[in-house]
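Can you read through this structure? Questions will come right after.
Just one protein chain is left out here, and the rest sit where they should.
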Amino acid sequence: MMASRGYWLLIGGLAVVTVVLFVLSLALGPAGIAFGESLSALFSGDGGPIVLIMQEIRLPRAILGLMTGATLGLSGAVLQGLLRNPLAEPGLIGISSSASLGAVLAIYTGLSAAFPLGLPLAALAGALIAVLVVQVLAGSGGVLTVILAGVAVSSFASAMTSLALNLSPNPFAALEIMFWMLGSLADRSMTHVWLATPFILAGWLMLASLGRALDALTLGADAAASMGVDLNRTRRFAILGTALSVGAATAVAGAIGFVGLVIPHLLRPLTGGLPSRLLPASALGGASMILAADILVRFVAPGRDLKLGVLTAIVGAPFFLWLVWKSRRDLL
Amino acid sequence: MKNGARQRGKGAALAALFTCALFSTLPARAETRPARVVSINLCTDQLAMLIAGKGQLLSVSAIARDPQSSAMVKEAEGFPVNHGQAEEIFLQKPDLVLAGVYTTRATVGLLKELNIRVEQFSPETSFDDVKASMRRMGSLLGQKARAEALVGQIDAELDRLKRLPRSGKLAALYYANSYTSGSGTLAHAALEVAGLENLAARLGIQGTASIPLEALVLAMPDVVVAGDRDYEPPALAQENFVHPAFRALIEHSGEVAMPVRNTVCGGPFTLAAVHMLRAAAGQELVSR
Partner (left out) sequence: MSTSLLDIAGLNVDLGGASVVRDLSLNVKAGEFVGLIGPNGAGKSTLLRAIAGLVPIGGTVSVAGDRLEGLKAAERALRLAYVPQEHEIAWPVPVETLVALGRTPHRSNFALLSTRDRQVVADAMARMDVARFAKRPATALSGGEKARVLIARALAQDTPLILADEPAAGLDPAYQIALMRVFRDLAGEGRGVIASMHDLGLSARWCTRLVLLNGGKIVADGSPEEVLTPETLHAIYGVSGFFGVADGGLVVQPLDLVERR
């Protein structure tokens, strides 16, 4: 579309940044493996320690960083387009907090100790239940109803999580719950990748198909419907796609906030505001942000196990301050 | 006589056979001793440091050097530290990794996927638990004799303490955030061995749970044991210690510091907690 060269430059640039960060994420770690050696070890079959580190420790972490970030960016952009609100993000429809609740319950009831995939599966279940509840609550109501339903689900899930924390039988469990909720990609394995990937890809497919509908929604629900957009289907795909992808991402990485809010917001002026153009840009931007943050946590305080979600919050909060400052000046 | 000689020969052969059989089973019964052990949990750190043979333990977790949490800081300084990350542990090529049941799930899972043997220990809640953990550690490390020796020392001291007169005084354990240790905790066990009655247990509290300040003040315990009073840096969690009602109680009963590092994990150092408690109750450590 009058899609300027500027847009393709942006996408190309973001893609390059993402690839570079992905490679860096593979290359950096406590083992101090030489760059060339680390990359060639990825393809080797010899099972030696370097190969194992690269294939079983660093590769899953990098892949999950890429997928988690892309998921958060993409779903944030879709939700902002659907709800026509630049403050929308995956957490708004209760997916993240419900996934967290599922995970917390798994820890609390000992389910996560019983079998290794117990925690991610419980988190995923939490996300999907939230979707059902939001759909039922919101019915075929408009944007405001969806937001309200999401807030209700989110509040309930947070309250239940706090309750679980409160009642937790011992301080170790409470600590474990708390750390999980701060978000982390440390020591994830390929098992986590295989678990999350199908859901994330399914979610991406649903979300990516909404470009045209979201563009039409720029004119409002009525005009979009009159141009042939199926509003119900659009909303269902957006919510379900978010639940699948963000639910799975939260299930393996814990609760990571701000990415879905900040990235689409930052990139919107560079894409001319059109939702369909923002989707791929946000996906790449989100992937870059998480990969960068995950690299930082390995070096800022290696001994102190800095959590990913903390880092994204440290970036996200000042971003909001800057937003407020900027819009105040615009209003004057 | 030829018959006698043959009999003796047979006997000798049988004896030789028996001895051979004995020796051939001995290696199997002899303990497998993992040469490279890494511990990534505070409690296993401390037990391993006590029981492992020279050069057997490769590293302990960083928190083992934290004086607030660890009862064996000096010993820990003699070992390299790890930060519980799979990659750095993997690089040490361990035969055995010692962890807690609450150690980061992802890390333990990844280590197992990398075909590294991980043994997980639950936090101890009684002296029997402590002894069982020590024996298990001894068995895992192939140092049964050492472990038994330590267990024996603990048993001996426990016996001695049990024969001392009990003061029967009422003691309250009071930690940050108004928590206490009720029945089923190591601190409670220490209290019992020290001959004191645990207020929390009297109130029916189990495990580590909160105790209302009211209940504490009402009971007017003879001994108030503040667990982590001067944890650096300060936290809002320690507000309960400056509450006027608590301060009034302290004026009456006196306050005794018993650092939590002796009861967070179980070990011979837990006995130090018992000694502190007996001293707090104004009792001698040796019988007259």
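Note that the chains take the letters A and B in the order they are written out, and that residue 1 is the start of every chain.
Keep in mind that, in the parts below, contacts are C-beta pairs under 8 Å (C-beta built on N, C-alpha and C of every residue); 3 or more make two chains touch, one makes a residue touch a chain.
Here the structure is a predicted model, which means the values were calculated and not measured.
**Student:** Omitted chain: which shown chains does it touch?
**Tutor:** The chain that is not shown touches these displayed chains: A.
**Student:** For the chain left off this view, which of A:Met178, A:Leu205, A:Leu219 or A:Ala317 is in contact with it?
**Tutor:** In the complete complex, the chain left out is touched by residue A:Leu219.
**Student:** Decide which residue listed in A:Leu167, A:Leu205 or A:Met227 touches the omitted chain of the complex.
**Tutor:** Here the residue in touch with the unshown chain is A:Met227.
**Student:** Among A:Leu185, A:Leu240 or A:Leu274, choose the residue that contacts the chain missing from this document, as touch is defined above.
**Tutor:** A:Leu274
**Student:** For the chain left off this view, which of A:Pro90, A:Gly211 or A:Gly257 is in contact with it?
**Tutor:** A:Gly211
**Student:** Mind pulling the subunit A residues that touch the left-out chain?
**Tutor:** Touching the chain left out of view, subunit A contributes residues 1-3, 84, 209, 211-212, 215-220, 222-223, 225-230, 268-269, 272-275.
The criterion applied here is as follows: only the chains that are shown with their structure count from here on.
**Student:** Report the inter-centroid distance (CA atoms only) between subunit A and subunit B in whole Å.
**Tutor:** Here subunit A and subunit B have centroids separated by 41 Å.
**Student:** Show me the residue ranges of subunit B that touch subunit A in the complex, using the header's touch definition.
**Tutor:** For subunit B paired with subunit A, touching residues are 62, 83-88, 90-91, 93, 100-102, 104-107, 109-110, 113-114, 123, 207-208.
**Student:** Which residues of subunit A touch subunit B in their complex?
**Tutor:** 29-31, 49, 52-53, 56-58, 112-113, 116, 119, 169-173, 175-176, 179, 184, 186-192, 302-303, 305
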